[in-house]
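Sending over a structure as structure tokens; questions will come in a sec.
One chain of protein is taken out of this complex; the other chains stay put.
Presenting subunit A:
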Amino acid sequence: MPIGDILPEIAVVLSAVAILLFASFAPQRLQWIGAPLALVGLAAAAALCVAQFGETRLTFSQSWALDAASQWGRLLILGATAFTTLLAPGWFAEDRRHGEYYAMLLFSALGAMAMAGAADLLQLVMGALLSSASGYVLAAYHRDWALSVEAGMKFFLIGALANTAMVVGVVLTFGMLGSTGFAGMGGALAGGQGSPVLLVGAVLVILGLAYKLGAAPMHAWMPDVAEGAPVPSTAFLTVVPKVGAAIAFARFVSLFPEGSVAIRPLVAALALITMTLGNLAALWQEDLRRMLGWSSVSQSGYALMAVAVVGLSPHAVPALILFLFGYAASNLTAFAAVAHLRGRTARADYDGLATTRPWVAGTIILALLSLVGIPPSIGFVGKLELFLATVDGGYSWLAAAAVINTVASLFYYLRFIAPMMFAPPTRPVATLGLPTGVAVAIGSGAILILAMLAEGLLTPLMRSGFLPLG
């Protein structure tokens, strides 16, 4: 067994287990030590992941893909998880058993990594289930707060439906193609004709992925989780599973040669519905977290644009990864600022923030404008490459629809930016202390610096497609 190929994952598992054991025996005042432990584990995993750069092959009986997309995707997952870890100690300081929280984060991250690297449908199901099961716990971590429990419940119910659909889809796909491995499926698809049963199977798998991605029609959990879950969990759940799912989704779509099964037009339609729905729902929200939840749905729609042109444009893979980097940096930063401000969330509570907390206000504005795609943020570079790939892949109408949606999205982001800048301040604003402050600073730095370093990401990704076919 080529154990060396999954060393990053092993590092994550080991540190999760270590944290779990530690948290079981440590007193409450030492529970926060779980955070540095998690950071160490994540750093080790990231180093091991970087060590794999340049490798392009399938491993573990062709069920695990080591290619640029999976490496950068898993690195992003690790980074996003580490960022979330910074938010948690302050947020959960009052929670008696929050040491376990870090173990849960790591397990959920592991599930997302498994999805990002999956080159086999069963591997994909395993990753999705691990990510979901730990995600329910993260969403409902405030056990005695109704909104949090409701968020976890909704997350769970929709997840149960979606994951079941996915398993049924895997069975149908396996039945039609004779293999669950992507290499075998790709071969069968290239040779054979599409059939209605195969299409149903693929659609069911897509439903499962859409759930993890927060895309229509399985998006309904997103706003509730954004509003009700603890803010560190929200930051995590709106980003990390999405990264894993988006890469798995794109890899799955890459197996289908253009023309045999009309899967790309289907994904394009899904992208259009998702972004439009998310934007329309976000328009008049009065709650920042809920607005960010709906905006996160619409951002999934943009990500699906890259999925729709996989195999049609050489820019599809870099566009997807670059966009995910931009989305992750912006969304995490926005939620970090919310956590730093002790979770304040009503629109009116942000009046005059630019006067009382200029740095935090500046960060939120930067993050929101990066979500719109205003230069010179990483969000802009991601969206630029995304539009480029979509036009190049022949889906200009989808790019035009995304443009209209982007303009609409500016409206609801400005609805929150304007009171921060233009309204008079109401009362003093409390913060959560140093660690979240550091997270806010790192996040805003990342939004700007990643944009300058985009070249370093693009070059390796331009050269590689998705294994097993690219």
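The rule we apply is simple: contacts are C-beta pairs under 8 Å (C-beta built on N, C-alpha and C of every residue); 3 or more make two chains touch, one makes a residue touch a chain; residues count from 1.
FYI, contacts and distances are computed from a predicted model.
Peer 1: For the complex's missing chain, which UniProt name, "NADH dehydrogenase subunit M", "Phosphate transport system permease protein", "Thioredoxin family protein" or "AhpC/TSA family protein"?
Peer 2: "NADH dehydrogenase subunit M"
Peer 1: Decide which residue listed in A:Trp72, A:Trp221, A:Phe236 or A:Phe387 touches the omitted chain of the complex.
Peer 2: Touching the chain that is not displayed is residue A:Phe387.
Peer 1: Using the document's definition of touch, tell me which of A:Thr180, A:Ser254, A:Thr406 or A:Ser464 contacts the absent chain.
Peer 2: Of the candidates A:Thr180, A:Ser254, A:Thr406 or A:Ser464, A:Thr406 is in touch with the missing chain.
Peer 1: Applying the definition given at the start, please give the residues of subunit A touching the unseen chain.
Peer 2: That gives, for subunit A, the contact residues 318, 369, 372, 374-376, 380-381, 384-385, 387-388, 391-392, 396, 399-400, 403-404, 406-407, 410-411, 414, 418, 421-422, 452, 454-455, 458-459, 462.
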